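Notes follow once the structure below has been shown.
The other protein chains are all here in position, but one chain of the complex has been omitted.
Chain naming follows the written order as A, B and C, and within any one chain the residues start at number 1.
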Amino acid sequence: MKIGFFGRLRDSLGDEREIAAEVGETVAHFRIRLAALYPQAAHDLLSLRVRACVVDRIVGEDFLLGGHERIEFLPPLSGG
Amino acid sequence: MKIGFFGRLRDSLGDEREIAAEVGETVAHFRIRLAALYPQAAHDLLSLRVRACVVDRIVGEDFLLGGHERIEFLPPLSGG
Amino acid sequence: MSVRLADERFAADRELAEFTAGLTGEGAVVSFLGIARPRASSGEKVERLVLDHHPRLTLGSLNEIAAAARGRFGISSLRIVHRRGAVSPGETIVFVAAAAEHRRAAFEAADYMMDRLKTDAMFWKREDTPGGSRWIEPGEEDYSARERWNETPCRE
Partner (left out) sequence: MSVRLADERFAADRELAEFTAGLTGEGAVVSFLGIARPRASSGEKVERLVLDHHPRLTLGSLNEIAAAARGRFGISSLRIVHRRGAVSPGETIVFVAAAAEHRRAAFEAADYMMDRLKTDAMFWKREDTPGGSRWIEPGEEDYSARERWNETPCRE
């Protein structure tokens, strides 16, 4: 599964990484695995202020990743 | 004494008229004389929403006109 | 602080460009344009507006409103341009701009200046329609807008 990063996560982890989701894996579980792999971004990856997005929709922590090709992590917004 | 008119008073009475103030005459008294002379504008001349102005200052109804060369009548404002 | 009366049509976009060119690091600019409407509130076609003014007090009233806005809000720069004389529908009657470090002050200052201009700027506005002319007075909503800023209201 592709993982897309924005804002400060893009700075620390790059535009995109690729890691397969486990069978029956939720967003919450995936965050924990990612945080272990990328300790430099663990704080953000585990923060619920950093939202998870699949197929252009914000998804909850119990969302099942099976069958999806891409997840994105969106830090807090700052426009205007 | 010159009398200057603005807004709708200018339309009905022209830019300026000239009428001598009486000795000891107040703005209130002067309004009554003007209203009698110009019945077409009497309503405005007697309305306290039409303010009197002498030497670029709004003056009250008991203001004494003696020694002044000009009075102006200012209808309600509408800018912007 | 730039305040002036305009006898002729003026370009609001150029006013905005000049205004922003004079800024020194402010982050927020709010501008307002009041445009002469082609229809009166009655629905009648307006052929032109005529803004009567006083030779000294009109500019004085604009300067007073500008100074009050500057004193009251954290704005570093402002501009008021107001037409006088005849104005055709579609032309800008008034341009107001306020610049500040942050957006709240700029919004409030522009809003304040417009509310004050509607009731306290020394103009007399006439609408000329095919059916005749009508002198405009501020509406009840203009007076209550003015009173939002709760100083002593100027209404008698």
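Following the convention adopted for this analysis, a residue touches a chain if its C-beta (ideal position, glycine included) is under 8 Å from a C-beta of that chain, and two chains touch if they have at least 3 such contacts.
All values reported here derive from a predicted model rather than from experimental measurement.
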item: For the chain not depicted, the shown chains it touches; value: A, C
item: Contact set of chain C toward the excluded chain (per top definition); value: 11-14, 16-17, 20, 23, 25-39, 89, 101, 103-104, 106-107, 110-111, 114, 141, 145
item: Interface with the undisplayed chain - residues on chain A; value: 6-8, 10-11, 48-49, 51, 53, 56, 72, 74-80
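Here is the rule we use: only the chains that are shown with their structure count from here on.
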item: Distance between chain centroids, defined by C-alpha means - chain A, chain C (Å); value: 51
item: Chain centre separation (chain B, chain C; CA means) in Å; value: 27
item: Where chain A and chain B are represented by their mean Cα positions, the distance between them in whole Å; value: 76
item: In chain C, residues with contacts to at least two other chains; value: none
item: Sequence positions of chain A contacting 2 or more other chains; value: none
